[in-house]
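One protein chain is absent from this view; the other protein chains keep their places.
Right, subunit A next:
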Amino acid sequence: MLEDHAKVISLLKEAGEIIGRKKLQKIVYICKKLQFPFNERYQFHFYGPYSEELTLRVEELCNLGLVNEVKESKGGYYQYRYTITEEGEGFLGHYDLEMPYLNKCICEMNGQSSRFLELVSTVLYFDSLPKEEVKEKVFTIKRKQNYTEEEIEEAYGYIERLNKHLEA
């Protein structure tokens, strides 16, 4: 029961704090692509892979008092910070979640900008396409973000690094 909720709490626990809903969305997506057992469904949206299920799940966790959400005004928009609460810690105690290497990957991702994670998740979204086509996709559907060729190469290198964590 509520194992998928527990996995999201576990991810937040490993991260300590995640600043930004977009960052949280992309981290879970990347984890999913790395074969961590997250079950939230993703679709491609304007800003890359996005899961409505995850949004609602986090909202549920906040309503239950298991996750703490802090809303901060950033001028024209709001930003949200997420941490787990003591109750969240207690809730996790009821589950035996084994996700080896999750901590290493999460900490690695949490240190990156959400812009970069958006690129990484977009590259992963199109991972069935050859690299050149992926680049073309990024340049056309994400033209406003002005990603460079170097950034895309960096994203590929980054994915490789994450995969190595899992192999190690």
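Here is the rule we go by: a contact is a pair of C-beta atoms (placed from the backbone, for glycine too) under 8 Å apart; a residue touches a chain by one contact, two chains touch by 3 or more; residues count from 1.
One rule holds in what follows: contacts and distances are computed from a predicted model.
Participant: Looking at what's absent rather than what's present, what does UniProt name the missing chain, "HD domain-containing protein", "GMC family oxidoreductase", "ABC transporter permease" or "Urease accessory protein UreF"?
Facilitator: "HD domain-containing protein"
Participant: Which listed residue (A:K7, A:R21 or A:K135) would be found touching the missing chain in the intact complex?
Facilitator: A:R21
Participant: Pick out which of A:G76, A:G111 or A:P130 touches the chain that's been left out of the picture.
Facilitator: The missing chain is touched by A:G76.
Participant: Against the chain that's been left off, what residues of subunit A make contact? List them.
Facilitator: 1-2, 5, 20-22, 25, 41, 43-47, 50, 52-53, 55-57, 59-60, 63-66, 74, 76-80, 87, 91, 94, 114, 118, 126, 137, 140-141, 143-144
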